[in-house]
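Every protein chain but one is kept in place in this view of the complex.
Moving on to chain A:
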Amino acid sequence: MGKAIVVTSGKGGVGKTTTTANLGTALALMGKKVCLVDLDIGLRNLDVILGLDNRILYDIVDVVKNRAQLRQALVKDKRFDDLLYLLPAAQNADKDDLNPDQVKALVEELKPDFDYVLLDCPAGIERGFMNAIAGADAAIIVSTPEISAIRDADRVVGLLEQYPLAEAPRLVINRIRQRMMQDGETMDIDEITHHLSIDLLGIVFDDDAVIRTSNNGEPIVLDPKNPAAQGYRNIARRIEGETVPLMNLETQKPGVWSRIAGIFHRK
């Protein structure tokens, strides 16, 4: 029996969908069978980040309305044999076309066939959020180091206390700009974790390559050398129960050769 994890944040634009795609991919790379469920009805984009947007035949609303079987709607990511699947969101529907009981039933149907079911929650705390947490056993709260994102994360943790899941929520701090955090321009990891008073699951550094690769439909986690990819891979290992130390925040000092090269590049 698999575990259903909702990826949520409250605030939009903090990287829920990117996190879902990358954690799902990282878990698949570790040999786990994963199903990603896009619950952002009307504004689907998990499929785009995974490069599966041209392969969608049916969506989650088709399944709930009995227009298609669950198996017909699941899109297989061919890069990972039989390990990574996506249940896409509907575009020509809205959040009210799903209710929490339907999502719960759907997730229960998926859990026996997968190790992990990752639920990509829409922004906000209304119907879409309630749908997303209904079927979940655990929650990952994604926040960036910005006050507005942290404030919304706090609100979401409060709501999760009201509707408790089997496991306590854990925090992912996403899009960390190392230099700004080192210079004290944003709250640091300890401050954010202490403020929210929930366990830290991992940190992910901000990196241009995240946007570049997602534009190509390739999750960044496929590039093992990228720092953001390492962050996601570490989180996936911690979800699996491994103990992995946090990545070092300090930016690497440029070596002698790159400094010399920098002199020649100056205008």
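One rule holds for everything that comes next: a residue touches a chain if its C-beta (ideal position, glycine included) is under 8 Å from a C-beta of that chain, and two chains touch if they have at least 3 such contacts; residues count from 1.
The working rule: contacts and distances are computed from a predicted model.
*Asks:* Can you pick, from "Septum site-determining protein MinC [Lactobacillus sp.]", "Xanthine dehydrogenase family protein subunit M", "Glutathione transport system permease protein GsiC" or "Cbb3-type cytochrome c oxidase subunit", the UniProt name of the chain not shown?
*Replies:* So, among "Septum site-determining protein MinC [Lactobacillus sp.]", "Xanthine dehydrogenase family protein subunit M", "Glutathione transport system permease protein GsiC" or "Cbb3-type cytochrome c oxidase subunit", the name matching the hidden chain's UniProt entry is "Septum site-determining protein MinC [Lactobacillus sp.]".
*Asks:* Looking beyond the chains shown, say which of A:3, A:104, A:195 or A:237 touches the absent one.
*Replies:* Counting the whole complex, the residue in contact with the absent chain is A:195.
*Asks:* One chain is left out of this view; which of A:26, A:41 or A:157 touches it in the full complex?
*Replies:* Residue touching the chain left out of view: A:157.
*Asks:* When the complex is taken as a whole, what residues of chain A touch the one chain not shown?
*Replies:* 151-152, 154-155, 157-159, 161, 195, 197
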